[in-house]
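Data first, discussion second: the structure below is written as structure tokens.
The block that comes next holds chain A.
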Amino acid sequence: TTAQAELKVGMITTLSGGGAGLGVDVRDGFQLALKMAGDQQIELLIEDDARKPENAVKIADKFISSDKVDVLTGIIWSNLAMAVVPKAVRGGTFYISPNAGPSALAGKGCHENYFNAAWQNDNLHEAMGNYANEAGYTKSFILAPNYPAGKDALTGYKRFYKGESAGEIYTKLGQTDYAAEIAQIKNSGADSVFFFLPGGMGISFMKQYAQSGIDIPVLGPAFSFDQGILAAVGDAALGVKNSSQWSKDLTNPANKAFVEAFVEEYDRLPSLYASQGFDTANLILSAAAKADISDKAAFREALRAADFESVRGDFKFGPNQHPIQNIYVREVIKENGVLTNKIVSIGLENHGDAYAVDCKM
Partner candidate 1 sequence: MSTLLIAEQVLNGLQLGVTLFLMAAGLTLVFGVMGLINLAHGSLYMIGAFCCAFVSVETGSFLLGLVAGMAGAAIAGAVLEVVVMQRLYARDHLDQVLATFALILIASEGTRWVFGDVPLFLDVPQAFAGTVELVGGLTYSKYRLLIIFVGLVVALGLYWLIARTRLGMRIRAGESDREMIAALGVNIRLVYTIVFALGAALAGLAGSMVGALSSVQVGMGEPVLILAFVVIVIGGIGSIKGALIGAVLVGLVDTLGRVFLPSFFQLFMNSSDATTIGSSLASMAIYVVMAIVLAVRPQGLFPATGTSSA
Partner candidate 2 sequence: MLLDVKNLTSHYGATQVLFGVDLSVEEGQIVALMGRNGMGKSTSIRAICGLNPVSSGQVSFVGTDISDLPSYKSARLGLGLVPEGRRCFANLSVSENLVATARSGPWTLEKIHALFPILKERASQMANTLSGGEQQMLAIGRALMTNPRLLILDEATEGLAPVIRNQIWAALKTLKDQGQAILLVDKSLREVMEIAQRCCILEKGQSVWSGPVSELTPDLQQRFLGV
Partner candidate 3 sequence: MTDAMEPILQINHLSKRFGAVQASDDVSLTVLPGRLHALIGPNGAGKSTLISQISGFLMPDAGQIFLKGRDVTHLSAERRVHMGLGRSFQVSNLLLEWSARRNVMLAVQARRGGSFRFFKNVWKDAELRAAAEAALQKVGLQDRADIRAMELSHGERRQLEFACALALEPAILVLDEPMAGLGPEGTAEMTAFLEELKHSIPILLVEHDMDAVFRLADEISVLVYGRIIASGPPETIRQSVAVQEAYLGSSSDAA
């Protein structure tokens, strides 16, 4: 009968505290996909990690040893992923990342049970670096918080960006005042600014940047210009170019259906994270349709095939089971009085990641 679930999925995500918005979007996207598929096969367990690595570890332990889930997913933050994933996949549980893609799990640390359905951390930044070249920028000022993901970001940008550097700054994690950095930018003679400041840091930076009256163009990954955050940044974000593997205005049928259904279901525009949650669910569904979880090798093969309609268009896995996909460049616009993004070009086509070569699987 259908009542008996055949695949158990445990979702560890952030549903309370400061970064809850992201987790909620991933969860909503994921659940929407299950609903749209009318699927009864998958039993989804959800727990809140409150953005604490220890909690994530504890929940993973519960899911694996007590609830006996087959697949884990949901983690938003790299540091939480690093706490959970290596151990879980070594123990034979699948992990499908709907958001974080730390380099440590893409290269030497890759694993056959680890799949990333979003991006490798460097990807969006690389696309922005490439775009900077195309846009003719030759003197970029770059900044990110002083932690691993921040370093990955600047490394990613520099990997593709060919111009010279007008300055490179690592800010304090959680910083809210950027006057000093903005003054440095103003005096650096830069022709473009690339920043990676997720969450509230990005909002603060953009507002203060707009206040300062500098008109050097700003570039950044989608995280600071995503649907959930744009309203808070306000008009300061207008015109900013940002990179993303997904955008609401992608015209493929899967995406159209997704956006429509999401708005219908939740009464708000979907965010990047929602799209990733949605894709992750569809990836799992596609594998479950093809193979039984009791045959792990077959299930793994089925996942690897990525035989589903991704809302971002063409999607396939590279050798390290990270996506090969287009990264788009979007521009922040105002549409019916609401701030949102519009694709303006392709930043990188069929892009994999730099760490795949180190992955011995």
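Following the convention adopted for this analysis, contacts are C-beta pairs under 8 Å (C-beta built on N, C-alpha and C of every residue); 3 or more make two chains touch, one makes a residue touch a chain; residues count from 1.
If you want to know what made the cut, all candidates are chains of the complex that A comes from, given by their letters.
Quantities reported herein were computed from a predicted structural model and do not represent experimental measurements.
Chemist: Determine, using the touch definition above, which of 1, 2 or 3 touches chain A in the complex.
Modeler: 1
Chemist: Which part of chain A faces candidate 1 closely enough to touch in the complex?
Modeler: 16-18, 20-21, 24, 146, 151, 168-174, 176-177, 179-181, 183-184, 187, 199-201, 203-204, 207-208, 211-213, 228-229, 231-234
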